[in-house]
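The structure appears right after this line, and notes come after that.
Note that one protein chain is taken out, while the other chains of the complex remain in position.
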Amino acid sequence: MAPGAERRLLLPGSIGWSRRAKDRLATVVIGSAFGLAMVPLISLLYEVAKRGIPGLSVEFFTESARGVINGGGAAHAIVGTLVITGVAALISVPIGIMAAIYLTEYGSGKLRRALTFFVDVMTGIPSIVAGLFAYALFEIFFGPGIRLGVMGSVALSVLMIPIVIRSAEEVLKIVPNHLREAAYALGTPKWRTITRIVLPTAFAGLVTGVMLATARIIGETAPLLVTTGVIDSMNSNPFDGRMQNLAVYAYNEYRSPGVMKQASYDRAWAAALTLIAIVMILNLAARLVYRRYKTEIR
Amino acid sequence: MAAEVDITTNAGQLLAAASGGRRRVGDRVFSNLATAAGVTILALLAGVAIFLFVKGLPAVTASASELPGGKSFIDYAAPLAFGTVLAAAFAALVAVPLAVAAALFITHVAPPRIALTLGYLVDLLAAIPSIVYGLWGIFVLGPATVPAMKWLEENLGFIPFFEGPASTTGRAMFVAGLVLAVMILPIVSAVAREVFAQTPRKLQEGAQALGATRWEMIRMTVLPFGKSSVISGAMLGLGRALGETMAVTIILSVSGVVTFNLISQANPSTIAANIALDFPESSGIAINLLIATGLVLFAITLVTNLAARAIISRQNIE
Partner (left out) sequence: MSRSRWLAVLAFASILALGVAACGSSDDEATGSSSDLSGEVAGAGATSQEAAQEAWIANFENENSAVTISYDPVGSGGGREQFNAGGVAYAGSDAAISAEEGEMKAAVKRCGPGELLEIPAYVSPIAIVYNLPEVEDLQLSPETLAKIFNQKISSWDDKAIAADNPGVDLPDTRITPVNRSDESGTTENFSEYMSEVVPSVWTHEVSGDWPVKGGEAASGTSGVIEAVGAGEGAIGYADASQAGELGIAKIQVGKDFVEPTPEAAAAILEESPEDKELSADKYMFPFALDRKTESEGTYPIVLVSYLIACTEYKSAGEAAVVKGFLEYAISPKGQEAAAENAGSAPLSAALTKKITPAVEAIKVG
C-alpha cells in the first residue's frame, strides 16, 4: 500500500471521502454484476417455462412414445436421463474424489503437478469427442453398432470427472493443515484423518462440486446421440440396448418436428423444462445438505 | 505379531502407532486406492489422446487432394482453431470478472441469510441444458442484441472487432460469445464463492480492525487469498467454453472465414461445432479429418493450461 494510505488507516475514525466513495462504488459495481448475472437466468427460466408448460401433461410423465406418431409421452426419456446420469455419477464421484484426495494428500511433486495439469486439459474435451471415444472403446469389445445406456454414462463420466476432481481439489486444499496435524499428533493414521476429519470438513464443498458436475452433464446431447441411440420404448436397463433421454428427445423433437410442428416443439420445450426441474430439485437437496453440514474454518 | 488393539480410542491409536500393525495396512490400502484413482484418470486421458491420435492421424498425413474440400489439413483446421480461441477468449473475458463480482456479492455484500439462496440461483444457470442455451440464443438474445450490434458498428466501427455490417438476425460471434459467457459463469462463480467464503476470519477481521473499508478488506485479504483458486475456476470455465458444442452449433452463422469481426453474419466456426455440424453426414476420411481437428483442440487446451500455469507460478502464488 502507498505510505499515505497507511497513515490514513492508522488514524482512528477518519476515513477519507475518496476511500468511502471507492467502497460505495465497489458495492454498486459488485451488486450490479450480480444483477447482470441474474438477467439471463430469469430470461431463460421464463422462456423455457412459457414454451414448456403447454407440452406438459400426465401422459408426458407416464407414457413412452412407443406406437404413437407425433404424440405420446416422455416417460422413457425421463427414466433414461435418471439412469444414465445416475450411473455416470456412480462412476465419476468415487473416482473423482479419490483422485482429488490423491492430489491433495498423497501426491508429491512432479506426478501431482502432472495430474492436475492433465485434469485441466480434460475439461476442454468437447462433448461430442467424449461420445465418440466412448463409442470407440465399446466397439473394441462389443463390435460395431453397439448402443448401450452405460456407454452414454461412460461418455458423460469423461466430462464429469475433471469437474469433480478440480472442485474437490480446491475444497480439500483449503482445509487447514492444523486440523490434519492435530490428528496426526494424536496418532491417527493418515487414512482415518482423511475420512474422519478432512472429508467431513470439506463435505459441503464436495457436494457443491458434484452438483456442478451433474448439472453440466445432465443436459448433454451430442455425446449421447452417438452412444445411447434413440428409441421410442421404455428401457431402464443401462446394460441392455438403446435408451432414450430427455436431452436427445428434446433435440430430435426440435430438429425433425414433422408436419405437426407446434406439438413437437411443445414437447421439446416440455422435456427441457423437466430436465431443469430435475436439476433444480437435486440442487435444492444438495443445498440443504450443505446447510446442514457446513463447517466454518476458524 | 502385534496383539489386537482397539484403535477407536486415542490411547488405542497411540498404541497401534507404536506397534505399527493395523495402521500400516489401512494406510496402505487407502493410499493404493487413491493412487489407483489417479492412475485411472491418467489412463482415461491417455485413452482419449490415443483415440484422437489414431483416428486423426490419417487425415493429418493425407495430401490435400485426398481430403474433402480439397484443402490441406492445416488450411482446414486453422480457421476452426482461430474461431475456437476467439469465442472462448471473448466468453472468458466477459464471464470471469462478472463471476468474481457475483461471488463477492454473495459472500461479502448480501445479507448472510439469503446468501445461500443467491448461490443456488447462480448455480441454476449451470442446470440449463446446452440446447436450451442455443435456442435461447437464436430466439431471445440474438434479436435483443441486434440494436446493440448496430450501435457498435456505427460508433465503434473503426475497431476491427466491430467492423460490421451488423447481422440482422443476431447469429454472430458476439451473441455466441455472450451465451458461452453465461454458460461458464456458474462454474467460475461456484469455485470463487467456495474459496471467498473460506477466507480465514482472522485475516478479514484483522484488516477491519486496522480501519479498512469493506472494499479495501476484500482487496487486501479475500482476493489475494482466492486468486489461485479463481484462476483454476477460470481454467475450468475456459475449458468448458473451448469444448462447448451444441449451443454454438445452433446459434452461429458459420462461413469458414477468418475474421475478428464479431458482429457480422460471416463467422468462423469452432472446432467442436464443426464436428457436430459435419459428423452426421461424414464417412471415411472425412471422419478422420473431424477427429483430427479434435486433436487440435486437445493441443489448444494443453497450451492454454500451460500458459496459465506459467502465469501462476511467475506470480508465485502457490
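General observations
Per-chain residue numbering starts at 1, and chain names A and B are given in the order in which the chains are listed.
Rule of thumb we're sticking to: a residue touches a chain if its C-beta (ideal position, glycine included) is under 8 Å from a C-beta of that chain, and two chains touch if they have at least 3 such contacts.
In this text the structure is predicted, and so the values were computed from the model without any measurement.
From the set B:120, B:279 or B:298, the residue in touch with the chain omitted from the display is B:279, counting the whole complex. Considering the full assembly, A:255 is the residue among A:20, A:50, A:178 or A:255 that touches the omitted chain.
Although one chain is not drawn, its touching partners on chain B can still be listed: residues 68-69, 138-139, 143, 167-169, 171, 249-250, 252-257, 265-266, 269, 276-287. Taking the whole complex into account, chain A touches the unshown chain at residues 61-70, 73, 75-76, 78-79, 82, 143-147, 225-226, 229-234, 236, 241-242, 252, 254-261, 278, 281-282, 284-285, 288-289, 291-292.
Everything below uses one rule, namely that only the chains that are shown with their structure count from here on.
Chain A and chain B have CA centres that are 13 Å apart. If you check the complex, the residues on chain A that touch chain B are 9-12, 15, 19-20, 22-23, 26-27, 29-31, 33-34, 36-38, 40-41, 43-45, 47-48, 94-96, 98-99, 101-103, 105-107, 111, 115, 117-130, 132-133, 136-137, 158, 161-163, 165-167, 170-171, 173-174, 176, 186-192, 194-195, 205, 208-209, 211-212, 215-216, 218-222, 226, 247, 250-251, 254, 272, 275-276, 279-280, 283-284, 287, 290-291, 296-298.
Here chain B touches chain A in the complex through residues 10, 13-14, 16-17, 23, 26-27, 29-31, 33-38, 40-42, 44-45, 47-48, 51-52, 55, 97-99, 101-102, 104-106, 109-110, 116, 118-133, 135-136, 139-141, 182, 185-187, 189-191, 194-195, 198, 200-201, 210-216, 218, 229, 232-233, 235-236, 238-240, 242-246, 271-272, 275-276, 279, 291, 294, 297-298, 300-302, 304-306, 308-309, going by the rule given at the top.
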